[in-house]
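Left out: one protein chain. Kept in place: all the others.
So, chain A:
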Amino acid sequence: MNEGRLFIDPDEVLRYLGLRSAPPDEGTRALIGECREEMASLARPRTVYRELDVRFEEGGVRLGGSGLLLPGEDIRRHLDGCAACILLAATLGGGVDRAVAALQVRQMAKALVLDCCATAAIEEVCDKLQRELEETLQAEGRYATTRYSPGYGDLPITCQRELTALLDTSRKIGLCATRENILTPRKSVTAIIGISKRPLPARRRSCESCGLRQSCNYRRGGRHCGDS
């Protein structure tokens, strides 16, 4: 999925910048324009995914007969009614990280804007993959849930290493997790999409149990990560 130009939604960039209410000033607007352009050539989006069976067990969900048990109630709820899931990983590659690091030496404002463009870009990469997967599934008469990632709700980010190992992401897309379970390159995502044979009711994950609730830009903007 490297074809086509990567679209970076300027509204999303504004949201990540914390500029939800006020219109940006001219300087910021110009920076956003510049950074969106640069991001489109810096990013090397790569994705990998595979379909796995899921088994509901005490305390969590087991993936594909592997040793990996995703712990927590929230992932159980997310996959409720699903017999399978798609485990996916996506990254923009390390060039983005380098560019953001280099800008931080002399152009902090631009570094921040480029970083926010990158966040918008990786979400776009995931959205695009998800749309493609949904279409494929639909053609097979199957239905997909939203994406769910480590760090949401009570699903800990400590499962990143095992998720990346399961997808062999270091070999397939150059994505690794550190010992502290931080994904590298930085602008990367792992996520789980449930697959069901029946249409799924719209579900929202709860903010109350979410590890990100203090810092969540959706919440700050009075929105929810499940909003489309």
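We take it that a contact is a pair of C-beta atoms (placed from the backbone, for glycine too) under 8 Å apart; a residue touches a chain by one contact, two chains touch by 3 or more; residues count from 1.
One rule holds for everything that comes next: contacts and distances are computed from a predicted model.
Asker: The complex has one chain missing from view, so what does its UniProt entry call it, picking from "Methionine synthase", "Branched-chain amino acid ABC transporter ATPase", "Na+/proline symporter" or "Multiple sugar transport system substrate-binding protein"?
Answerer: "Methionine synthase"
Asker: Which listed residue, A:Ala40, A:Ala83 or A:Ala165, touches the chain dropped from view?
Answerer: That would be A:Ala165, which touches the missing chain.
Asker: Kindly state which of the options A:Val61, A:Leu79 or A:Ala111 is in contact with the chain not pictured.
Answerer: A:Ala111
Asker: Among A:Asp11, A:Glu58 or A:Glu180, which one is in touch with the chain left out?
Answerer: Considering the complete complex, A:Glu180 is the one touching the chain left out.
Asker: Extract the touching residues of chain A with respect to the undisplayed chain.
Answerer: 17-19, 21-22, 24-25, 27-28, 31, 46, 52, 64-68, 93-95, 97-98, 100-102, 104-109, 111-113, 115, 151, 156-158, 162, 165-166, 170-171, 173-174, 176-182, 184-186, 211-212, 214-215
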